[in-house]
Every structure is written in structure tokens, then in C-alpha cells.
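Here the complex is missing a single protein chain, while all its other protein chains stay put.
On to chain A.
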Amino acid sequence: MSGIDPVILLAQLMVVATPILLAAIGELVVERAGVLNLGVEGMMITGAVCGFAVGVATGSPLLGFAGAALGGALVSMIFGLLTQVLLSNQVATGLALTLFGLGLSALIGQGYVGLRGPVVPDLYLPLLRDIPVLGPMLFRHDAVVYLGLGLVVAVWWLLTRTRAGLILRAVGENHDAAHALGYHVVRVRLMAIAFGGACAGLGGAYLSLARVPQWTEGMTAGAGWIALAIVVFASWRPGRLVIGAYLFGGITVLQLNLQAAGVRVPVEYLQMSPYLATILVLVLLRAGRAPGSLGKTFHAAQ
């Protein structure tokens, strides 16, 4: 086990988990509003290419991430329009959105293959970064890592401590009752879907702008599906979402580090371990209940 430094491992884990965490926190809000959007992968990859394109064009990572959020939100509005206004089936539309996003991103990205994007700098946190052990582990990351955690806290606060969160949850638990109380179900859900799209877009852009950093077709490589699974694992609760994302990220990093350290474990087992561990914990810990109206179509006249 020589050569595995737990401090570096934990620092890497935060970075690897960030794209999944961002996409998952968006999807959590969408599902708490009673909408099942399986298009996370498509929105992520759209965000990845939009973020990279804007980043290259402007030279600013900040604008790149803004473009990614906008791109993700726009493409999610296709899903919103189809499922909320035209009342299409959410599962089928979500899957279609994933296929559409993969194709659209490949088309947009054709001129960006092989280019280099702007550098995303690490956030300079004086004093904190110099704390032994904790400094390099927690306080030497780029701003997006903290944005992801900040969003989780904000969503938790919004859902549990504000009136807006109460309305959102009411819409998700029982859309007929929420409608009878005079809340605008479709409007709430469209806003949630747009938020989910923006978050997925940010997650995708974190890959193309910070993690890799370059544009490649299909570069999200299933991260959106992992995010979807983690929302279920987390029982639709923001706190558990962080555990799930960090667990998956942690084991992903650990298996690469074990390979790099020359541990004689068959690579195939190492490669499947993140998925196995996540499924296992998902099965053992699953205690929550899905929002009552999740995935159901709402029409005011029915």
C-alpha cells in the first residue's frame, strides 16, 4: 500500500465527485418537484460543450461556466415544454433528451476538438490553505468545488426552511392538492427543471473546463446516470447526496491509486468497485420515500 497518501486521496475525491454532485443536486430539486428527468446525461454534455465553447471564445472560465448553466437550462426547457405543457411521458422524454444532448453536443463541438480552454485557477484562501493536513485536503481547490457544496447547503435550506421550498415539496408530493390550494404547479416545475438543467450544465462544464480540460465527444461517459442513481440513494435528501457523491468519487480515485501503487488486485474488480459500492450502500441505506407525485403527469383539468 505504499504510495497512497490519504490527504491527496481526499483532495482528489472532492474534485472527482464535483461534476456528479452538481448534476445530482439539480436533479434532486427536479424530483422533489415531482418530475423525473432522465436527461441528466444529455444536459451535462450540452453544458460541457457550451461551457468549453464560451470559455474558449471569451478566455474567461467564469463566463464559460455561466454559458454552461445557460446551455443546460435551455436544453432542459425542451424537456419542460414537452412534459409540462404538451404532457408527454417523462421517462421517454428524458431518455430522448439524453440522446439529443449527446448528438447536439457532438455537432456544436466539432470545431472545438483539440483546442485548449482557459485555465480554471484554484481559489486562494489565505490562512486556511496553510493549515496542516486540512489545508491541502480541503482548501486548495477551485471555486466550483465549493460552489457545489454551497449549492447543496442552499438547496437544503430552501427545501426545509423557506416557504418557496414548502410549495416546491407540496407540488412534488401531491400536485392536485397543491393546485387546489392555488399554486401554479406547472410554473413551479418548469423553474425546478431549469435549475436542474443549469446544475447539470455546470457539472458537465467542470469536466470540460477544469477536470480534463478539453472537449471530447461523449466525455461525460455516464456521469449523468450516476448522478441520477445517487439522488435515489440519497433518499432525495441533500445531506446524503454529498455522502453518495463523495463515496463514488472516493472509490473511483482509490481504485486508480491502488493500480498506480501496484497493488496486485485484478484490475477488473477495481474497475467495477465504485459501482458495486454505490449500489450496495444504496440498497443498505435506502430508507426514504420518493415524492408522491414523482413522474406523474399533471393536468389542471383532470
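Following the convention adopted for this analysis, a residue touches a chain if its C-beta (ideal position, glycine included) is under 8 Å from a C-beta of that chain, and two chains touch if they have at least 3 such contacts; residues count from 1.
Just so it is clear, contacts and distances are computed from a predicted model.
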| item | value |
| --- | --- |
| Omitted chain, identified by the protein name its UniProt record gives, among "Phosphonate C-P lyase system protein PhnH", "YeeE/YedE family protein", "Nucleoside-binding protein" or "TIGR00659 family protein" | "Nucleoside-binding protein" |
| Residue, one of A:116, A:187 or A:289, that touches the chain absent here | A:116 |
| Full-complex contact with the absent chain, from A:89, A:160 or A:271 | A:271 |
| Sites on chain A contacted by the missing partner chain, in the whole complex | 3-5, 8-9, 12, 16, 41, 98-99, 102-103, 106, 113-114, 116, 207, 211-214, 216-222, 252-253, 256-257, 259-262, 264, 266-268, 271 |
